[in-house]
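So that we are looking at the same thing, I have put the structure below in structure tokens.
The complex is shown incomplete by one protein chain, all other protein chains being positioned as in the whole.
Coming up: chain A.
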Amino acid sequence: MISSLLSEDLPRSRIVAFTLILLLMAMLAAPVAIGGLTIMSVFVKIAIFVVLVGSFDLLLGYTGMISFAHTMYFGIGAYGTGIALKSMGASWEAIAIGFLAGAFLSFVIAVAVGLFSMRTKTIFFAMITLAVANAFAVLVNQFYTITGGHDGLIFQIPRVLKPAFVIIPRDVFGVPINGTTLSYYAILLICGLLFLLMLRIVNSPFGRVLQAIRENELRAEALGFNVLRHRVVVSCIAAVLACVAGALNALWLRFVGPEVTLDLQVMLDVLLIVVIGGMGTLYGAIIGAGVFVFAETYLQGAIAYIAPMIAEVPVVSVVIHPDRWVFWLGILFVVSVYYFPEGIVGRLRNRAAELANIKK
């Protein structure tokens, strides 16, 4: 049952499995056990990154395609939903129309970029995606009357999803169960289902062809697989998934702006997560997103905590300074790529396989 839910693609490492179960339990329990917007935001961010990074991994890790347009689709989903909510008011129809329009646009752009550039070299495709993503970011900025330009858009969401919609008052659990809690669980559920969908896709006959293309494109072609068509199809799937992640992000933040969606920084974060977690292992998206979001949220705090204790020490006090947390994140990245080029999950799986071999 669990095995078929996971498309027979189990974590294949006790540590990974254990971490995943722990994370899942923490996510489910957090709103009641811990409460507060901070922890919920951390987990929502992880969940959304799982979909965004996982769908990016369909391209990079499974098919061997490098696309820099992935966060553009994330942005299209977010802006589609945001603009519709802003202009049509806080209704479910607005969400549906905004999201569907975004998904359709993503689909069309993915097909166009794919057909236009994939006949040629991988690097050319990468360049085109970079150019398209850049052009899109510029457009969003130009049409500031619709998009809010640099400042982005703040909008309302349906009442059921807002904190004012009280389901169980604060005095029962000590934490309020309200519309925010509802959106939290809804987002988790959707992201969870999408993750299972991605696991299914990579373990389907189609998914196996993607891996064959990654391994040896010419041989896949010689076997009779239309490589171009497979690439276009998988880019569309990835684009629409990123678009859903974007819409969920917009709904959670009730805000959409360039920094949280279209910025190159977001794209770099996605790359970082996929590499830290392990390319070509969807579980890597979860572990990677977890590590990244926790580091991003708590590293700064941890450094701020240590900093006063070493304020007297020269040099060290300069390096260990709250403002340097990005620097430390960078170090973490370099170290992890150097020691685990196959990513955390890849490494743990290999280790588990070796141990199993020794036992035999």
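One rule holds for everything that comes next: a residue touches a chain if its C-beta (ideal position, glycine included) is under 8 Å from a C-beta of that chain, and two chains touch if they have at least 3 such contacts; residues count from 1.
Everything that follows uses one rule, which is that contacts and distances are computed from a predicted model.
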In UniProt, the chain not displayed here, chosen among "Sarcosine oxidase, gamma subunit family protein", "Bacillithiol biosynthesis deacetylase BshB2", "ATP-binding cassette domain-containing protein" or "Pyruvate:ferredoxin oxidoreductase beta subunit", goes by "ATP-binding cassette domain-containing protein"
Among A:Arg14, A:Lys121, A:Arg159 or A:Arg219, residue touching the chain not depicted
A:Arg219
Among A:Ala30, A:Ala133 or A:Val227, which residue is in contact with the omitted chain in the full complex?
A:Val227
Using the document's definition of touch, tell me which of A:Arg200, A:Arg254 or A:Arg324 contacts the absent chain.
A:Arg200
Of the residues in chain A, which ones touch the absent chain?
4, 7-8, 200-201, 203-209, 211-212, 215-216, 218-227
